[in-house]
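Note sheet for the following structure.
Apart from one protein chain that is not included, each protein chain of the complex appears where it belongs.
The block that comes next holds chain A.
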Amino acid sequence: MAEPFLSIQGVKKSFGPTTVVQDFNLDVGSGEFVSFLGPSGCGKTTVLRMVAGFEEPSAGSIHIGGRDITRLKPNQRNVGMVFQAYALFPNLTVAQNVAFGLKVAGVSKADSDRRVAEMLDLIKLPQFGDRYPYQLSGGQQQRVALARALAPKPKVLLLDEPLSALDAKVRVSLRDEIRSIQRELGITTIFVTHDQEEALSISDRIVVMYGGKAEQVGTPFEIYNRPQTRFVANFVGTLNLLEGTVTDASTGAVQVEAQDITLPHKLNGAQTGEAVSLALRPEAITLGPRPENDAVLRGEIAEVHFLGSVIRVRVGVGRSVVSLDTFNNSATPPPTVGQKIEISFSSNDLLVLH
């Protein structure tokens, strides 16, 4: 990455004896869209609030464009923020809400009106300027909140779970709209969410957080396909975990549910006799052997769920159950429960977790 535009270094935050964020480091490039993903209480919102200035870090520093903003008040940071609860001012019209930051900044009425019109066009609500927030739907309110945050041309845009309060359909369309506006304006953006699909679909990079720490930082592809910790592997996407024991580390031999498989170069440093977890995405497993797959396990069909275009099959392998998805093929009927089958996968798609 070139010179980072937003730099969070060694940030820690404690509330009394409880540490909610510890040793958090992140560099965000100019125009980059980074998502903080994690379960409730993982510290993602606290980091965002420290960037906004609503919380002061107990240690560490935050720089925007090379300027140290760690101790600056929120109204001196030139940062825009969209809140989960919309936070539109109920006493002001849509246009007045969007113009609020411009008025505070002392922008002339003519320039302010021009910018408000520009912003309302951007969010595709040009005719809604005279309405009050209560006259808008949730999705429209959140678009207005986005326009209001962008109107004063902030250096960084912070989005605090902006889609959480919306219904599923609106969430998807607004998510795409946010991303397209962000690309159009080229504004550096931090997006907080606990929804992995949201994070995977719109981010340049994702920071997966757990217990106040960044567990892994990477592109959606890296996070999904190369999770570095057990938490990331479990939290992002569906994951099958098979417990096994390394029987010969030199050849990569592993025993899983009393069956032997060989995983050359995949043991991730595990020693002979060591217990390991083999993690596999459902889409990496196929029913029956395939030439490209180098590992095969025997099992029995436990459940079959017909979902239309996809059939989700759960296969019992010893005491473990493995989920896999296959595409529906009208020429081939789905397997039946109790049927003895083989499942196969490529050791390249496998993650060995200690």
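Side notes on the structure shown:
By our rule, contacts are C-beta pairs under 8 Å (C-beta built on N, C-alpha and C of every residue); 3 or more make two chains touch, one makes a residue touch a chain; residues count from 1.
One rule holds for everything that comes next: contacts and distances are computed from a predicted model.
Only one of "Thiosulfate oxidation carrier protein SoxY", "ABC transporter permease", "RNA polymerase sigma factor SigM" or "Na(+)-translocating NADH-quinone reductase subunit B" fits the UniProt record of the hidden chain, and that name is "ABC transporter permease".
Residue in contact with the omitted chain (choice from A:P74, A:G218, A:G237 or A:P334): A:P74.
Only one residue in the set A:P152, A:P227 or A:P282 touches the chain that does not appear here, and it is A:P152. For chain A, the residues touching the absent chain in the complete assembly are 52-54, 73-81, 83-91, 100-101, 104-105, 132-134, 136-138, 141, 145, 148-149, 152, 164-165.
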